[in-house]
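Here's a slice of the assembly, chains where they normally sit.
Chain nomenclature is as follows: A, B and C, assigned in order of appearance, with residue numbering initiated at 1 for each chain independently.
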Amino acid sequence: MSWRRCSTRVDQLPAIELRGLVRRFGERAVLREVSVTVPAGATLAVLGRNGAGKSTLLRILATLLRPHAGEVRVFGEALPRRAFAVRAHLGLLGHDPLLYRDLSGRENLGYHARLYGVAPRRVEDVLDAVAMRERGDEPVRLLSRGMVQRLAVCRAVLHRPRLLLLDEPLANLDPAAGGLVAPLIGRSSGATRVLTSHDPAAALAEADLVLGLQDGRAAFVCPPAGVDQPMLEQLYA
Amino acid sequence: MTTYGRGLRGLAIATVVTITVALALVFFYAPLDADQGFVQKIFYLHVPLAITALCGFVFGGALGAMYLRTGEARWDIRSYVAIHLALIFGVGVLLTGAIWAKASWGHWWIWSDPTLTSFLIVMLLFATYQPLRFSIEDRDRQSRYASVFAVVAGAFVPLNFIAVRAAQAYVHPRVLTLAGGNLPGSMRLVFVVSLLGIALLYVTLWKYEMAAKNTRMQVRALRRALLGDDAVSSLKRSAAPS
Amino acid sequence: MRDERAPGMWRTALAVLRKDLLLELRGLETVPAMILFALVTFVIFHFGLGRDTIDGQLAAGVLTATLLFAAMLGINRLFVAEREQGGFDAFLLAPVDRTALLVAKALALLVFLAVLELIAVPAFGLLLLGPPLGSRLPGLVAVLALGDVALAVIGTLVSAIAVHTRARDLIGPIVGLPLLLPALIAVARGAGPVLAVHGSGAPPGRWVAILALYDVVFALLSYAVFDFLLED
């Protein structure tokens, strides 16, 4: 079961279209014929066991990995060929924070602001939003894990991406920080989102559409209301 | 799918014939060198090997460029085989060169031969091709990086030659020059036949190896199609694409 | 759909260069390390060769080898540090021309090398070189500058290859050294007559031409292949 495109008006193009996506690492097929369509502005939750292929899927959408077969379209642009056109609109928050450890949070964000052509003021704004303004001048290396995660959130949303790729975004964040980052990466950010989580209940609450990955295959694609306990149990069995 | 096996037999026969003729010429026709005597005859092996190997390296670079243009894995495999064969020939060049030097000048190594010296440098560079490949896991990236290396190193071969030639204030015995500009006519004939034989050998081996790799790949693809992904055992970590 | 805010190649290169220099200032600076390394190497050669002063081809050879090994410290650092610091993938995510990274790294290396030589060459003149440096300086500078370009371009190219391999700190040097050999030969042979006791002070045109050719060919080649190295 997957969303259907209703009209061809440009702003109604689905944000993400995957058709028969295959990705191998060496001989192992990590994603096998995954198909799903995500409308603009919607949130797709990707669930699955460790090693199911969630991060791999996100890295393909982020143009960091090439698909081996199948069609991948982001905002109508085919990947990997049109990766360049897509990058300005992507924000990736992965397992790694992707920050230079010896630079401060402010310096790291300043670098990214320059790469994305974003005004420097925006750096202060996002630092403020995650309550890291005061600690913004310490090298990332010396911060606690949760503080680093907050900075990683800042990096991912600095350029106001239209598509957020969130790989366990709340890992290491305290409950209060979870609230702080909500305007940046939550539903209220307005962006199309793809998120993974190992907390199915929380993920279902956030999602418009759920993709269950099992050994790289789509076990189910359906709205959260359609996901019941037996399905989840089978997914994690 | 290209069938590398086609024409392989004819090519193999031509190779054997040419090399036999070349050997006969070397031993029974080519004149004995006035200064160096019998050992000079290794020249008919050494220099053709060197020329073939250098051309093999450049050939590998061209194939690598084709990979970068097309992104098709087979170009990378062709480049790999071309470079690997050239490496094997290159070992032969260094060995025959050393033997020749020892016999003629009493040293295992001489710097005054620009063929040998540039060859050493080229070999030192290409000796890193395999380790480089070997230390990259991702197959796409492996192909891409190996091809970039092949292109850069292929361009390096002629430049290196220019630099080394220029550094040689004097060139030792003129017999060693590649073009054979001042070889006696009979020597030149033998040399050309030898070169042809070695070059044919290279081409034959290249085609043979490609045919073998191709077959192996097809077998794996068939097994995968018939028995499913997981039935095909993971390749052991290997630098050799197949 | 191309975002118009994203900066062009030169602005990107400047952003990367700026970040690299910041990182430099954080850690121990690479350049002082390179300089110290060169100085110690001069001392080693002084005692190793057992000679108080050297000149001509020997001096050129020692100077070239020393600068080469000092440069290797800096080359390794620019890319290995980039990777180890953990921010590299973020550059790949950005909507920028990736060649900018090549340009920025090569520029950074050129700056490092220029500063290194600003100190190491006079030190060489003081510590080891027999004939006075004065009148020989312009010729030497010309040869070294051309050599620096080769070092910067090939160092960047090779590091970009090495950074994705497992043994990054080894692959770089062992691929880079043979590739640099023709340029090094040209630098050493070009500088030899300049440093000779009765030298003319001008480097032989042949070597300058070879060096320039080498620089141009490899700069173009690197520019052409660099995009492939940063894909995926």
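FYI, contacts are C-beta pairs under 8 Å (C-beta built on N, C-alpha and C of every residue); 3 or more make two chains touch, one makes a residue touch a chain.
This is a predicted model, so every value here is computed, not measured.
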Protein chain multiplicities, whole structure file: A x2, B x1, C x2
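What we mean here is this: only the chains that are shown with their structure count from here on.
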Chain A-chain B separation of Cα centroids, rounded to whole Å: 49
Gap in Å, rounded to a whole number, between the CA centres of chain C and chain B: 32
Inter-centroid spacing, chain C versus chain A (mean Cα positions, whole Å): 40
Multi-chain contact residues (two or more partners), chain A: 66
In chain B, residues with contacts to at least two other chains: 137-138, 140
Chain A residues touching chain C - in the complex, by the definition given at the top: 62-66, 75-77, 84-90, 92, 96-103, 107-108, 111-112, 114-118, 139, 155, 159
In the complex, chain C residues that touch chain B: 157, 161, 164-167, 171, 174-175, 177-179, 181-183, 185-186, 189, 206-207, 210, 213-214, 217-218, 221-222, 225, 228-229, 231-232
Of chain B, residues touching chain C in the complex: 68, 121-122, 124-125, 128, 131-132, 135-138, 140-141, 144-145, 147-149, 151-153, 155-156, 159-160, 162-164, 166-167
